[in-house]
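First, the structure itself, so that you have it in front of you.
One chain of protein is taken out of this complex; the other chains stay put.
We call the chains A, B and C, going by the order they appear; numbering starts again at 1 in every chain.
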């Protein structure tokens, strides 16, 4: 496996470059019988679509999804679902220096060393457009999860130093920064405007909450639910850290305060607190799953930077063109997508965990 | 795959429970021809062995490794390396309440929900002893890496609120807390003593540095080098967060300061700073790889805690017995091991990245 | 994994249904730097294209391939290669009984039991058109193999009772049955004409030869080179058996005659005979790799057949429409493709088999 495939039971394989003909994803192992139409997927893609505010690139892409296989008479068939989005607005410009210069903060140098050359147009495969396939696949997994009573939602928790103090999910979709707190969103917009004036960029933190996951989901050892979520989220470009529950704060706590006590509630085992973030020993504990991803500032800035080109010469570079001054708001739906895929995959895994389940299933 | 296997080319499969007959690991895909003897592995196992200071459990285990296969005349053969450690000090005690009570902060409840019952002796498979297989496999990968000029070393960065301010690697192995700073180690020992007096436990942060990794290592998209490192590290029990390079701090920075400029040094492309932590776009950039793992306080404490048992009754529990008041120092070598395995696997992957490499290899 | 992906290092994922919008394949892990254009792939697709003789279905499909990603400036980039073929000639006919009736010899009943419903149009995912993705991927692997001096070629060995007795590879592409023996091809054509007159169909055997594979390729145990070839070939619809080297005949031989003696030839170890078919203990022995696949007669026949429908009623059915009276000739290139993919994957694997190779690779 060369890393473009994720998931054990539901496995998704993404493909496509920023300025190639198209991008897409193949979802294998998705169960048969889910009602599905392009609109279900488009809804998610529209949330990551560029050009929706002054804080996102002006690249004009409709990002319209086409279902190429795996759906028949409005339902998934159990066979691979192939989804494609054509690239339309590939400026066939002269890439000039960019073609041979390693942009700071980007994968240019790494790709060159790895493959010997690289598709320099818009970052090629390392572009944020690669996430189109993830979001499309995530939309389908999220739809299945909703039918099981599981909701996945993410939002911007902080931008630069500005952190939400209020929480009103409804507000998330009413501001271009995906913050569920109007005051913080206003402050962040101001901070971002200053960054942009300065030809600079900003970063932030995305939080994702998954409700309704029953206890007992996840595989011990290497495929712990949090370990797979960590891989899923860190695999999104620009993510530099991930936390589950109290995360790094837990490292400063003592056991008696960090442990969540169990208690009974309506004949169900529940936890009195949720420092664990819904996962203990890699297995869901029935509580809300909570994680956070740290996103670095967009590396593409129009400020002058010092770097090196393929010929081994030191050069200065200004990256002009269409770049988001912040990746965070558009990455919110990508985090949601990756979490939905990961949880969906783990849920399927649990169905074969006990001999009694298997005997019950095959009893007829 | 049910989660006990990790790695694409070199894949390790661990097995064993805390109080079962033995624990071990099978390493498949390890290349032939590495000089290897039990002492190479024992050296690493001894670093995680219990009973070495007042800050670790008094359980008396020699943790002596036996090489069962894959080594012939002192060299690896290319076939699976099977390693085993017998459990000796399984107190055949009466587990009493523990057997049917869900310990707060532990995986007991999750395992019960997942599998319908559980090996309650010392946490069974979710015990820290599961890491024996990881450390044994990591020792072998680390040995191969050293032959390629790559060093992996981890240390305790902080315990509770006490963070190292000095760095002298040699000191790491001279104090029971694996801190490379004598002043911090003393302060932390004092803090821990207080926790223990209070029947409580503590957490901390482990930092791992990997030097000598060439640029171009790692797979784009889901198996990015940092994504696999994140999975590897978060899969260690008690880890609640992971950061690469500046991590969460990067989210507060601006692009112009977070980007690392490239420059030439002795005809090599190098970076002037290392905010990236040695990985850009999921691919190594030639700089030191730096990551941090947040470890929660040991959940087993002798303080009274409220919880629930399998019968659905609320009960109080005091967990006596042999528990580490802090997991961090013994987990240092586990983090090292997981990083060594991950990097080793990625290094092998790069060898087939280019047609020119393949033609060169098969030219004769 | 749900079975639409094949290969460890180079992994291919196929998607698409007979009468869906399109079919295709994503090839992940293919090395960077191979010169590649659509014509390289089209050449192979044209060999399996329908409508080329009276012995193949009249369905009019150009099967024109589009490269959607993974190729830049005429070379593979190392990132996923996505290939697509649009379906054009999907007769939007009334499927009538076929939609709800289980055709004998087809996967209809199995798909229904597995997924609860099925895309009944032309067999959906179980159609022979699914092999388009395999052939497209195989074309690329075959091109890489040729650059390493490895040739993969298959041909029709027998149709019904008529077996080739002569061998002239050039003749294979000059008759519609892909037989490298003109006399046998004429006889087989006559036999097939009789079958068709009788509203019946025929089967046959395909032989594949792979030359130039060095000794030492393949993984011991479950991924033996012959085991993976067996999976690859039996995974082609309608294949009911596979043999390597002497195959079933070897079971009647004695050891002294079945063993191939080794000898020296120009300072190379070679075998005096090739009963093994180029593979011993699952690893290539340096000789030609030889395998045969048994193909059953096309199950779709216009002769009246007795069967059952989804309502559980016994019914009679005549399958009219566009069906090949024999699958063999068009499957020849599919066998070639699957063998090329399997060998390519195994060749890459060998590059990391020895520590000395790794040290040599990373010595700079």
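The rule is simple: a contact is a pair of C-beta atoms (placed from the backbone, for glycine too) under 8 Å apart; a residue touches a chain by one contact, two chains touch by 3 or more.
These figures come from a predicted structure and were not determined experimentally.
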Open item on the list: Checking the contacts here: which visible chains does the omitted one touch?
Closed with: A, B, C
TODO: With the full complex in mind, choose from B:67, B:98, B:178 or B:333 the residue touching the hidden chain.
DONE: B:67
- [ ] Please pick, from C:75, C:172, C:224 or C:330, the residue that touches the omitted chain in the full complex.
- [x] C:224
Open item on the list: Considering the whole complex, not just the chains shown, which residues of chain B touch the missing one?
Closed with: 1-5, 8-11, 13-17, 20-24, 26, 28-30, 32-33, 66-70, 72, 75, 77-82, 84, 114-119, 121, 124-125
Open item on the list: Which parts of chain C face the unshown chain closely enough to count as touching?
Closed with: 1-6, 8, 14, 102, 104-107, 109-116, 125-126, 130, 158, 160-161, 195, 198-205, 214-224, 226-235, 237, 240-248, 250-256, 258-264, 267, 269, 272, 276-277, 280-286, 294-301, 303, 305-308, 312-314, 349-350, 353-354, 356
TODO: Could you please point out the chain A residues that touch the chain left off the display?
DONE: 8-9, 29, 31-34, 76, 78-79, 144, 147-149, 214, 220, 347-348, 351-359, 361-362
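The rule we apply is simple: only the chains that are shown with their structure count from here on.
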- [ ] Working from the CA atoms, figure out how many degrees chain B turns to land on chain C, in steps of 5.
- [x] 180
Open item on the list: What's the distance between the Cα centroids of chain A and chain C, rounded to whole Å?
Closed with: 37
- [ ] Return the distance between the CA-based centres of chain B and chain C, expressed in whole Å.
- [x] 44
Open item on the list: Based only on mean CA positions, could you tell me how far chain A sits from chain B in angstrom?
Closed with: 26
TODO: Two or more other chains in contact with one residue: find those residues in chain C.
DONE: 8-9, 29, 32-33, 78-79
